[in-house]
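Note that one protein chain of the assembly has been removed; the remaining protein chains are unaltered in position.
Naming follows writing order (A and B), and every chain is counted from residue 1.
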Amino acid sequence: MPSLGADMDAGTLLEWHVKPGDTVKRGDVVALVDTDKAAIDVEIFQGGVIEQLLVAEGDRVPVGTVLATVHSPAETTPPPVASPEPPRAPAPRPVVAAPAPPHETKPPTVEPAPPARQARPVSPVVRRLAHQLGVDLQAIHGTGRSGAITRADVEGAAVATASTPPAARPARPTEAPPPPPAEAAVPARARPTPTRASPAARRRAQELRVDLAGLHGSGPDGAVTLADVDRATQTPRPQAAAPTQPPTTERPTAPAAATGSAAERHLAMRQAIAALMARSKREIPHYYLATHIDLQRTLRWLQEENSARSVADRLLPAALLLKAVALAIHEVPEMNGFMEADQFTPSHAVHLGVAISLRQGGLIAPAIHDADRLSLGELMHALRDLVTRARAGRLRGSEMSDPTITVTNLGEQGVESVFGVIYPPQVALVGFGKITEQPWAADGMVGARPIVTATLAADHRISDGHRGGLFLAAIDQLLQEPEAL
Amino acid sequence: MTSPAASPSQPEQLAEATPQHNVQLLREMLRIRRFEERCVELYSATKIRGFLHLYIGEEAVAVGAMQALDPTDAMVTTYREHGHALARGMPASSIMAEMYGKVEGCSRGHGGSMHLFDVATRFYGGNAIVGGGLPLAVGLALADKLQGRSRVTACFFGEGAVAEGEFHESMNLAALWRLPVLFLCENNLYAMGTALARSESETDLTLKAASYELPAWPVDGMDVLAVQAAVRRAATLVRGGGGPCFVELRTYRFRAHSMYDPELYRTKDEVETWKRRDPIATFSARLIEKNALDSDGLARIEAEIGAEIDQAVAFAEAGTPEPVGELTRNVYREATP
Partner (left out) sequence: MSGPTTGERPATGTRIQLTYREALREALREALQRDRRVFLMGEDVGRYGGCFGVSKGLLEEFGPERIRDTPLSESAFVGAGIGAALGGMRPIVEIMTVNFSLLALDQIINNAATILHMSGGQFSVPLVIRMTTGAGRQLAAQHSHSLEGWYAHIPGIKVLAPATLEDARGMLWTALEDPNPVLLFEHGALYNLRGELATDAGPVDITGAAVRRPGSDVTLITYGGSLAKTLEAADALSAHGVQAEVIDLRTLRPLDEATILASVARTHRAVVVDEGWRSGSLAAEVSARIMEGAFWELDAPVARVCSAEVPIPYAKHLEDAALPQVAGIFDAARGVVTRGG
């Protein structure tokens, strides 16, 4: 069967124009062939006598198939008509028959191991499910296309192996450290979902031998990021150099002086913070309050306000929240001041401490001085400036020692509400979570509104829930009139 | 459609030709014919793949036109180029190896039947886009003019190209800038399956060329001596700095457009009528009649051609495929320091 076109793989012999015994010469048309596009006359390229017709009329054969044999008068052995080699059939996929020995503990419902590992496709989703359910993919027979392992296969195997003692299951190949023996009694289904982590974070965790599973993820959908891993590794271990108990009147100092390496300074700072937090929890009787604030008016106003500003001068919601807190102090002044030697001294000035997370881990809360007297633009500028200098390690001593109340805003990290620890000798800490769209009832109707959860942690020696509630209410009211901030 | 009977035979053609030269012309045409016939066989046997556009019936055009060109002139042709390549002097073995996809082919197996290139003979393809070679020819001619060289760029194309915008742009630009392009239009009446009359409102191609101020005339493309004379006249004009020229070579292909198609667009009668004007059969008959050649001589020529083609096929068969590791070499040329 000749090739009669670039896209022809096979042809149908429609008609023979010769029969055995006919003499033909080169160029004679001997047959009519259908190529699926058209019927074409086929010529013969050599002369001789037709010996045998090998393909019948109506047969469809691949290009290269011998159609007939011709006996050339000059030769004793008849050469075939279409002498080209038959087309090479596509090499069959190698099937490596290597059935693994059946698992000793495997129940009869699970079938024996399938052919070579490389040949079987497993989709990422199925792989993840298998990991979740603690199922060994190698031990499963795939019922999908080309032996692919399907969800059903995995789920079926999980049911079957649920009763299997864990010792029979091979180690699961993950980056996280192997589960402690205590988990052996836990059924396969209870294994936790594999942690979402950025590639960079995953590698860092591996380097530092940190278990990703235990980390809080601040990335999208709770993904663990580099910063999260760094934060975790900076948490000082109990065996670390024990900080001396600072006297009750001690105020937080600026990070350790610029002697020694950055790492040493960093460690010193972490230790100082740790000491402070411990003391706070030990000495201050905290009480906690929370409220949800509707920010629809606030954010609408902000959007309009920002459209008139250049990109560099745009206000962030944080500026409004801070200003509201600063102004609310005027209504409930016992939130603002210092507790020293069991004596509370309210502060006339409002120096707002702003909790800032550092790239290398650690939280620092320097002050924006006189926050209640700054315009929103000035406040925004001061905040940006503070953040930049805090992260560059260039804060002033007064900024560290002067905050009269602190605000912590973990909203951007994805946290919805935060109950903080008061920084002694302050007496209150305001927290703001993430601004999220929530259902909200107003004027008898339910709609979606941007809501932020504001929390207060306050010193019960100075104020009580009633006063705390008034403070939060004041913050709410101030935020409802953003143009007055 | 042109009437096949109109083919003036001018006295000066036979007068200037010597018998030896004419036998050489016949040999060249026969060489192309036998080469193409062998290609049919090899394609059927899947040795040659892709598209194969045969020159059978049109041999007089390439052979006659080549007599007008110098070795330093440039040639731009189409995908129906085996005849031009052979007539130009590219080795049959190199062409065959190219169609076999071997590295010994003139384009290292990168181009196949439609893209033959040869630096030594200034053969710039082999262009598979209808009309795509015309601007290239204009540029080659521009380079010659700017560098003060009196070379001709011979640009072969089919009548189908006349419908493409690039034809008109190129005619205009060549004429506007008086560039030494020799536009040689091989009118075989069918662009694949579309007859000229079905595609052009004005089927007189020389009129189209003339509208761009090019000297233009038609010639019987089945008569090798007529072609030789016409193209020589045009080439002399072009080489002398007279600007571009257009020659319409009226010819016919005896086989399908590419390898096989059922040729539903023309009648078997029409094909037979043109076959009676087969350039090789008619010319060899004339030469034998004039005693420039006898049947022994013809047989010798056939035998020599047969041997040359056998050798070309053997060369191609024995050739090597380019190593796949070389795949991305020659995508860019390295700058010479």
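Everything below uses one rule, namely that contacts are C-beta pairs under 8 Å (C-beta built on N, C-alpha and C of every residue); 3 or more make two chains touch, one makes a residue touch a chain.
This structure is a prediction, so every number in the text was calculated from the model and none was measured.
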Residue of B:Leu52, B:Cys106, B:Leu293 or B:Ala316 touching the missing chain in the full complex: B:Cys106
Selected from B:Gly125, B:Pro244 or B:Pro279 as touching the chain missing from the view: B:Gly125
Sole contact to the chain not displayed, among A:Leu53, A:Ala201, A:Leu302 or A:Met339: A:Ala201
Per the touch definition above, residue among B:Leu25, B:Leu86, B:Leu134 or B:Ile309 touching the missing chain: B:Leu134
Hidden-chain contact residue, picked from the options A:Ala56, A:Val311, A:Ala441 or A:Ala484: A:Val311
Touch list for chain B against the chain that is not drawn: 74, 105-111, 115, 117-119, 124-125, 127-129, 132, 134-144, 146-147, 153, 165-166, 169-170, 172-173, 176-177, 328-336
Where the unshown chain meets chain A, residue by residue: 198-203, 218-220, 225-228, 311-312, 384, 387-388, 391, 412-413
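Here, only the chains that are shown with their structure count from here on.
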Complex interface listing, chain A residues touching chain B: 2-6, 35, 38-40, 45, 63-64, 82-84, 87
Touch list for chain B against partner chain A, complex: 41, 43-47, 49-51, 258-262, 264
